[in-house]
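Of the protein chains in this complex, all but one are displayed in their positions.
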Amino acid sequence: MSTWRARLLPPALAIAFSAVLCAAVLLASGADPVATLAQLVTQVGRGSTAVDIVNTAGAYYLVAVAAAIGFRMNLLNIGIEGQYRLGACAAAIAGGAISLPPGVHALVVVVVGAAVGAAWCGIAALLKVYRGVSEVISTIMLNTLAFGLIAYLTQTFGVLRGNTQGTRIIPESGWVPGIPLGGAGTVFGLVLLAVVVGIGYAVLLDRTRYGFELRASGLSPTAAAAGGVNHRRMVLSVMLLSGAVAGLAGLPEILGRDHTFTITFSAGYGYAGLAIALLGRNHPVGVAFGALLWSFLDKSSLTLDDIGVPREIVTILQGTIVLSVVVAYALVRRRELAAEQRRVGRATGTAVAPAAASTGGDRS
Amino acid sequence: AKDIGGGTAGSAGQGCRLNPPPVVTAGGPVVHRPGPAPNAAAMKVGLAFDIGGRGDASFNDASVAGLERAKREMGLAEVKELDAGAGEPEDAKQTRLRQLAQEGFDPVIAVGYAYADALKIVAAQFPRTRFAIIDEDLRGIPNVTPLVFAEEQGSFLAGVIAAHRTKTCHIGFVGGVRTPLIQKFEAGYAAGAKAAAPDIRIDRAYLTPAGDPSGFQDPNKGAEVAQGQLDGGADVIYHAAGASGKGVFSSVKSAGAKAIGVDSDQYRQPSVADYRDVIISSMLKRVDLAVFDYVAAAARGDLASVPEKFDLSLDGVGYSTSGGMIDDLVPTVDAYRAAIATGRIKVSDRP
Amino acid sequence: MNTSAAAGTPAVELSGITKTFPGVVANSDVNLTVRTGEVHAVCGENGAGKSTLMKILYGMQSPDAGAVRIDGEQVRFRSPAEAIRAGIGMVHQHFMLADNLTVLENVVLGAERAHGIGARARRRVLALAEQAGFRVRPDALVERLGVADRQRVEILKVLYRGARIVILDEPTAVLVPQEVEELFTTLRTMREQGFTFLFISHKLDEVLAIADTVTVLRRGTTVGTVPAGEIGSRQLAELMVGSELPVPEHGGATATDREVLVVRGLCASEKDRPVLVDVDLAVRAGEVVGVAGVEGNGQTELVEAIMGMRPADAGTVRLGDRDLTRLSTLARREAGIGYVPEDRHRQGLLLDESLWFNRILGHQTRPPVARGRWLDRRGAREDTRRIVARFDVRTPGVDVDAAALSGGNQQKLVVGRELSGDPVLLIAAHPTRGVDVGAQAVIWEHLRTARAAGLAVLLVSADLDKLIGLSDTIRVMYRGRVVADADPRTVTPEELGAAMTGARGGEDR
Partner (left out) sequence: MRTEVRTGTATGRPQRARGPVPGWAHAALWVVVGVVAVSFASYQTGLPQLTSSGTVQSAVRLGIPILLAGLGGLWAERAGVINIGLEGMMILGTWGGAWAGYQWGPAAGLLAAAVFGALGGLVHAVATVTFGVNHIVSGVAINLLGAGTAKYLSTLLFEPVSKNPRESPPVPKFDTYSAQPLGAWLHELENLQRVGISDVAGVLGGLVTGVSPLTMLAYLSVPVSYLVLWRSRFGLRLRSCGENPIAAESLGVAVHRYKYLAVVVSGTLAGIGGAALILNPGQAGYLENQTNNRGYIGLAAMIFGNWRPGGLLGGAALFGYSDGLQLRSGGTTVHALLLAAALVLLVVAAAQLWRRRKLGAGVALVAAAAVLAVYLATDQLPEEITAYTPHLVTLVVLGAASQRLRPPAANGLPYRRGEQGARE
């Protein structure tokens, strides 16, 4: 369904509905929805919030694209959480262990992150392709196992700084410089990586044979198979791709700010990625807006403590948005298909009552 | 048949062969507090919480208590607290500190070592704001004062108490997450127990490995780990497991054994009031004291007077006697305390 | 209705039924009267609205207009449950069975109130089966049953509910003649016991053999009701199609000697069970080879094995002088095979994508829709427009979703696509299944043209008349083997049917 109305109406409806619902919740709990919204919006202008929104949106975009790649083929990669954390951890270890010229160093780190993310997701892919294990369950298990593996890796290859266990500091040659905006903070250089991945995703999906096969496999594995698409290989490669993109998501922070992976490294992006991909309907541009919205809500909500509104209202808002956006898509899609069928019917004349009507009735 | 609480763990057994307490002539903690409380009526203090936040009945709450006291005694103008979320990214921590500094709070106290990296960045951006950080020995930044504690020393005393209270000569330690900080508790506890009773058996367990913060949040797991140690014969258990400690207390209580609390005087803590009769003592980590001292020093403009480490000699760590269940032990424990305070016993912070 | 008055109140009376779907008028002012105790056949071409009408009677769909009377009383069913309560039962065109439940569970489902779901129900099921003249194993899982047995389960379901009016929607489509005869015996027995039947079939001889009265639907409306005894098969067909029945024409033999597809000793299995046994087959340029067989005897598997979608255990597949045995489906397509799958919705089309996107499927490596690893979107659009024009696909444009087209137009698009790119061999599985007459004509016409131009065609169809009409030779498959050859000029449907059931028939091999 390609009309703009069909694309934009659902998210708009969903956001409006969620906002109304949350306003009701706020009112019921004695808070002022308008003030809350105002607080959220004005926070963007304060301190480094705007830059933080962009930076986090970059990471969110990467995890969301990772999720979207899977969704496009009806693969539910719930394991992005584990993949991006493990990828970040391994990349930081590699980055701290080597010393290469600037640029190359960072590139190697990025490649390691992607490779490890892909490998971790690859376990689920192999289990699915060869043993028929649902990727939903296996990636959930792998998420938890990633915790253990990360603990083991930071213990074995890491160092203790103060009270924090982390990997070795990556030498400066491996850093990726950001775009400093003075008091407003520094935009991570690797936010551009998100842009590149986004463009790559768009081109891959829309213009290449691989993208075609991916979409076909997702829409109908049986039809794709009849059309010569090797479903197994697609599952395998798509999951590796999804894992690789997920493996990148932690790197903007690591190469742009922390230069090490500590055990307190940000968590929860993976689940956000799933939600954002749904919100943006797996579309490269839609996902970008979703990531920004999500990031805005996350970052701005930090200020809600200031006016005594529980920050969790934002989590409720996010949950409602996801649920209502999918409902809205389902409803709009139904209406659009019916409308299109009517249109086809009109255009081809089949909707007119059959001519045979005149001979109807009893003949006997 | 209905089960009645209070098992009979360790009713058999005579306890350990105990070493006599060290004899210390020049005794007691040498607590020296600088002069009377200054006036801080113009001061606004910002407090950035770690995960757990207000109401954790642990170091977040203790820092609040320190500020409450400062309000009472020094007339502090304003206090603002900001809460953290689980697994939040680094920039959220920075934003929190920045927000406080920007709104003119000075000093700003970061509660928890998780703020270490964020503070390095934000402190540089606000050179005229004074910052303090709890639990991280962050030196070399002019406007940052670290407030750290000798947890291993306080835990040593907990170990001594446990060794004297066990009837099976078998005690336990339950840590939340295997982080270096929690390992200090383990190290001191084991050292203290061994010092008092060289033959003692010590079970040590952590709920989760480093990096999986759920170990501080899962009382069910705490209960199972403690139950395992109790079933194995331990009859005194010391925990450093945050909210999971509730599970430890619950198992200890149903087994009729003894427990030692952590950080604050858990005997008096409402959220574990059900189990107070088994909490024979708590290792005290006086974050409240450190915060109060720090605010006072800041008000006087004399931050150099803040001690490098809040240890036993400064009463920065200690033990509680609420409930009167270890009254008979006080002379013994105090003897160890004096020995540590005077440096005759050195406690390692690595297990 | 010359006889209805004599028999008292009719069992079923449908009047003025109208039902539209988006873009389609399925029923328009349909009138139908069924006497108690008769077998009333409903005939009509594909898509005439028979199933829709029956679903309305059965409460599965509600009519936009019109009235339903059962035993003279007006009713309005909102669900099948209400229809069942009124004594109506339906055996669907597509089986409505839960594979992972047992026969007993399938039968008692929804009618548990009658005899519970335990031993009482089991006794009742066994008794009913006996009464209708067959035996069942109540605890067998339905997924292990064959087609005829599944149908018996369906009939049991209806009986179990105490239905007196039974709708049978194309019950014979999947049966071999012998099984059809068994079914008719059952129906006659039951008619004697007072049951009323609504019987749907495309097979006119069957209709005339079993029915007392015939109603004909054409393009959604009743065109007439006649007693079966007063009409011949030819007249009936005329009523249905609205004109003379077109005589199947061969259009002259165009077969050459050049073998395009050669299959030797092909074997395949499904979980240790052989589904293809030692199949030999050859199709020459300009020749149509028809494959006949009852559903489930290996035709589907044969096609899949030739297309490389199912691994072969042994044997070779050659196209011209190329050995395809080890190649992927895509490579086989690139080698020049076009493939019209038997189920266009599942295998032929991406329903949620545009027509031009569907044009690429199966051709994604070849011009005009692709250049190397890149898609040629403009090329795809243009070529889709060509197909739309040449194959008379009724659509406002190439950007609409495939789902919005009617079945016939979808199928024309698929056939057009598969004839693109100059294939040397076309494998067409049931190419006109569920397609309206107009579209069928277009499709057959294009196949004939392509054959004349030297295309080799392997045609699988359940429609024996069509198969005979179009094929140069016919192979009959039974239990995974090719058991007989037949010459379409001399063979009769009866002979074919015998071969298809494993009895000797056709020209022995």
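We just call them A, B and C in the order they show up, numbering each chain from 1.
One rule holds in what follows: a contact is a pair of C-beta atoms (placed from the backbone, for glycine too) under 8 Å apart; a residue touches a chain by one contact, two chains touch by 3 or more.
All values derive from a computational prediction rather than experimental measurement.
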{"item": "Contact set of the excluded chain (shown chains only)", "value": "A, B, C"}
{"item": "Of C:Arg69, C:Arg191, C:Arg264 or C:His345, the one touching the omitted chain in the full complex", "value": "C:His345"}
{"item": "Omitted-chain contact residue, chosen from A:Val44, A:Val108 or A:Val133", "value": "A:Val133"}
{"item": "Residue among C:Glu105, C:Glu353 or C:Asp383 touching the omitted chain", "value": "C:Glu105"}
{"item": "Full-complex contact with the absent chain, from A:Ile169, A:Leu323 or A:Ala338", "value": "A:Leu323"}
{"item": "Chain B residues touching the omitted chain (full complex)", "value": "1-3, 52-57, 83, 86, 178, 205-209, 212, 214, 217-221, 223-225, 227-229, 231-232, 243, 246-247, 250-251, 254, 270-274"}
{"item": "Where the unshown chain meets chain C, residue by residue", "value": "51, 55, 58, 60-61, 79-82, 84, 90, 92-101, 103, 105-106, 108-113, 116-117, 133-137, 140, 143-149, 152, 157, 182, 185, 271-273, 275, 295-298, 345, 351, 479-480"}
{"item": "Chain A residues that touch the omitted chain in the full complex", "value": "25, 29, 76, 78, 127, 131-134, 136-138, 140-142, 144-145, 147-149, 151-152, 155, 271, 274-275, 278, 310, 312-320, 322-323, 326-327, 330-331"}
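Note that in this section only the chains that are shown with their structure count from here on.
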{"item": "Chains touching both chain A and chain C, listed by label", "value": "none"}
{"item": "Of all other chains, the one whose Cα centre sits farthest from chain B", "value": "C"}
{"item": "Whole-Å gap separating chain A and chain C, where each centre is the average of the chain's CA atoms", "value": "44"}
{"item": "Rounded Å distance between chain B and chain C, as computed from the means of their C-alpha atoms", "value": "77"}
{"item": "Averaged-CA centre spacing for the pair chain B and chain A, given as whole angstrom", "value": "40"}
{"item": "Residue list for chain A, restricted to those that touch at least two other chains", "value": "none"}
{"item": "Multi-partner residues of chain B (each touching 2 or more other chains)", "value": "none"}
{"item": "Partner chain A, residues of chain B touching it in the complex", "value": "82-83, 85-92, 94-96, 98-99, 102, 113-114, 116-117, 125, 135-138, 178-181, 208-212"}
{"item": "Contacting residues of chain A [partner chain B, same complex]", "value": "46-49, 52, 55-56, 147-148, 150-152, 154-155, 160-165, 183, 253, 257-258, 262-264, 266-268, 299, 302-303, 305-306, 311"}
{"item": "Of chain A, residues touching chain C in the complex", "value": "1-2, 206-213, 215-216, 219-220, 222-230, 337-338, 340-345, 347-357, 359-364"}
